[in-house]
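Heads up, one of the protein chains got dropped from this complex, but the rest are sitting where they should.
Labels for the chains are A, B and C, by order of writing; each one numbers its residues from 1.
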Amino acid sequence: MLKVSNFRGGYRKGVAVVDGLQIDLRQSAVTSILGSNGAGKTSFLRGICGLLPWRTGEVELNGERLDRLAPHDIARLGVRMVSEGRGTFPTLTVEENLKVGGYGLSAPVLATRMEREFNRFPRLYERRGQIAGMMSGGEQQMLAIARAMMSDPRVLILDEPSQGLAPIIVDQIFDLIPRLTQEGVQVLLVEQDVGRGLEVSEQAVVIEKGRATLSGPSRELLADPRVRESFLGLS
Amino acid sequence: MEDVLVYGLLRGGIYALAAFGFSLVLGVIGIVNFAHGALVVFGGLLTQYLAVKFGVPYAAAMIGGALGTGLLGAVIQRLFVARTFTLEPLMVLVQTFGIATVVTELGTLGWGSEERMLRLKTGLPPGFMLGDTFVPSFDLVVFAVSLVSAAVLFVVLGRTEFGRAIRACRDNRESAQLSGINLGRTFEKTMFLSGTWAGLAGAMFVTLSPVAPYMHFSWTVDSFLVITIGGLGSMLGALVGGLVFGVLSFGASFYAPTIAPAITFGVLLVFLVFRPQGLLGAGPAIRK
Amino acid sequence: MNFVSMAYAIRTGPVRNQLLCLAVFLLVVALCPLVMNDYWLRLMVFVFVNIGLASSWNLIGGFGGYASFGHGVFFGVGAFAGAVGMVRFGLPLPAVMVIGGALSAALAALFVPVFRQKGLYFALSTLAVMLVFETVLQRWTFTRGLRSYDLGWTLAPSLPLEGFFYLFLGLLGLIVGSIIVVVRSKIGYALHAIRKDEVLASSIGVRTTKYKAITFMISAAWPGVLGAAFAPFLAYVSVQSVFDVSITLNMILITIFGGAGTVIGPIVGGIALSIIDQIAWGNFLEYHRLIYGALIVAITTLHPGGLASVFWGWVERRRSAAKPVPRPSAPGHPPTSAPRRA
Partner (left out) sequence: MLDRAAIPRRPSRRAVLKGGVLGAGALAVGVALPRIAGAAGGADGVVHIGASLPLTGPYEKVSRICKDAFDFWTRTYDGKMVVAGRERAVKWTIYDDENNASRAAQLTEKLISDDKVDLVVGTYGTDTVLAQGAIVRKHGRVFVQAGASSIRVDEELGGHTAFTANGRVGTYCAGAMDFLASRTPKPKKLGLVIMDDPVYHEIGQGVKDKCKQHGIDVVTEVVLPMNVQDLRPTALKLRGAGQLDIVYNTGWDVICIKLAEEMSAIGVNPKAFVGGHLTTSPVVKETLGSKMQGIIGSTVWLPQFKYRDDKYASAQEFAEKFKATYGYLPTYQAAFSYILPYIYQQALREADPQDPFNPKTLRDRLSRLDLKDTIWGPVSFDERGRIRRDAAPAVQWTGDPAAAVIVAPADMAESAGVYPKPAW
């Protein structure tokens, strides 16, 4: 259960990009974060993962404080992010990418998990010897998700997973998200396609200028006129 | 002609050995380590010191010298480079230049400024004829050790989790961190590896030719040349670059000794302008 | 008007203020020969040359973000132009200074293809050019010396020591003045854009190659002029003495030490390092290199922005302490402190 309270953070000392955010994932399996460009969505996600140069406030995972930890420790405690633009290791093979995802695990565990991910993404199995940098965007997105899943995370953060992908691949990704939650993973999703993001999520938060201005069950937000106007282009 | 080729290749083995660490650090941490040559010299002198002062057998002294140098590298990373490597690369260049000066001066204070050499009694015949070329057997041993240790490095980088972590950090720092890899520790290990191989190069070289603290800068420049020819940040490139550079510099100082530096640096310039990725360059792996 | 606000006003005010400030500084320094003996005068000349060289380097390396690792080549070419011109052809000092500057600028123009390279590649290319030139000038009989076995040039000092003092002081004024003007000109803004994000700069229509070439030529011409003037001062010019790697390294060190990408940086750095140098040299014979190296490590590790950033940090703090509302960003484009990459 990820809980964030009074979170501030940014890139330059004294300039807050995220300014006093409160988010409580509770039982929500998938939570969507909405906001216009530059609202601080990505910065917020990076802040949770410990990647912002400065941050204050509290980040709690099942009662454990994460806000003072280094990014790699946060990752080991089960918060994994698939960053915008995938962030695969281009010169490593698919297998090696997955192994890095399971960094620190013993060889047998690594083998079972890898098999599981290959079952989930048969495409990756076909390309397991391939250098990641040579693969298509969709394949890289799958690889990035599989790599994050290698560690059996408790929270999976997806930043713009559909960006730059062909519609058919986007469909596959969104089909996948509910299935992931069945394995006990909570998903935190930032998606430019707000409609889709809301469809797939249970709860949603709207961020403006680094502050949460609106939050609630996704279905309600989908009906909210403000959301419809500013994000869905409907009136 | 064959002489030049053979001797050049033999020398190239050591150049490659010295350049591996330089290339690794450049690729992974993204810095040019001006103290690299000082590490090579330090490794050579440490080996010589262990062997002569304590009568340690050469193989052990060599390993001790290499690991000691690796440790020095890791300490440099932890205390100094870790604080600056995210800044402009120029800053680290100046910083490591300062570190090179300090290491060299401390080495001079401890060991003196005189050239030292480690003479081994191997019991091998002095050499054998390869066609018309006389190949000193000890040179060949050193060359073989260079290749074997290069192979070890390839295995470490290519097949182990440690190596994967290093390569992951090289490819994408942030994703590596998000996968639970401790960036700081990995960089320290990278520097350790780099120092170890630099020390190994020094440990080999001190058995062939005298070594003294003041010689550090030419090792740094030579490593530069090797990886520019071979390709920045690529291990295989460093090996190939080392061998090519060995032949090139040997040929230049054989056929035109007085303008040899101009020839080698001229070739470097040609590479930089027309083929900046080198012979086997990784290209995109280099950030800046 | 207190000191802090004055410093701030000079930094952000019109170019005229900075030039005025420079003129006052030069006038004060010009009085030095009244109280100094020959040694200190000679030392001052070295400091002027060092600051002049560092300031020139700073233009392309600090403001442009293109670190040249072979900038010493321009000084060396200038010094050889001075030596060959004066000894072989009997030219007067002003003539060889012009020739030295022109040759260096012309040499810099040849670097245009290298400008495609970024960062490290650029640094390496310039280093290689320097080492090639070093060997060529050493081997070429025309530049080698008068007699076939000579390796260097002996020059009669063409001015008394005070003469050299004022010559180099004047040159320093010209160099720093020209940099103040250039930095606040169109070129300066282009450089700023190039340094921040070159791709972006060229995409919004900044002709990056043109501005880089102009900047590089200016930053090469001054060391050429300095080198030519330095030749008769040194009285003995050889490849060993004017192509030393330490000349380039000093330019970089002084700039970084004082603060790269600021006008004041090389001046402060040059003075500070000279003082340290003198103290270490005179008193810690066995350890002076160690002290010098340790100092470089200390400053780069603890204060990567150099002395200038320490000073401006202090000014900013004093200002924000004086005014309750901190301003989000300073007007103009003030010197960047600690150039961090995002």
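The working rule: a residue touches a chain if its C-beta (ideal position, glycine included) is under 8 Å from a C-beta of that chain, and two chains touch if they have at least 3 such contacts.
Computed from a predicted model, the values in this text were never measured in an experiment.
> Among C:56, C:135, C:158 or C:219, single out the residue that touches the unshown chain.
Among C:56, C:135, C:158 or C:219, only C:135 touches the chain that is not shown.
> Even though one chain is hidden, which residues of chain B still touch it in the full complex?
3-4, 7, 11, 83, 108, 112-117, 119, 126-127, 134, 136, 138-139, 208-210, 212, 214-215, 218, 249-250, 253-254, 257-258, 260-261
> Can you list, in ascending order, the chain C residues touching the missing chain?
Chain C touches the missing chain through residues 37-40, 42-43, 46, 135, 138, 149-152, 154, 157, 234-236, 238, 240-241, 244, 246, 279-286, 288-289, 291, 298, 301-302.
Operating definition for what follows: only the chains that are shown with their structure count from here on.
> By CA centroids, point me to the most central chain in this structure.
Of all chains shown, the one whose C-alpha centre lies nearest the global C-alpha mean is B.
> By CA centroid distance, what chain is farthest from chain A?
So the farthest one, by centre of C-alpha atoms, is C.
> Per the centroid of Cα atoms for each chain, what is the distance between chain A and chain B, given in Å?
So the centroids are 41 Å from each other.
> Where the CA atoms of chain A average out and where those of chain C average out, how many Å apart are those spots?
For chain A versus chain C, the centre distance works out to 49 Å.
> Can you tell me which positions in chain A touch chain B when the two form their complex?
So the residues of chain A in touch with chain B come to 49-51, 70-72, 75-76, 80-81, 83, 87-92, 96, 99-101, 103-104, 133, 147-148, 151.
> Tell me, which parts of chain B touch chain C in their complex?
26, 32, 79-80, 83-84, 86-95, 97-102, 104-106, 109, 217, 221, 224, 228, 232, 258-259, 261-262, 265-266, 268-269, 272-273, 276, 286, 288
> Residue numbers of chain B touching chain A in their complex, please.
161, 164-165, 167-168, 170-172, 174-183, 282, 284-285
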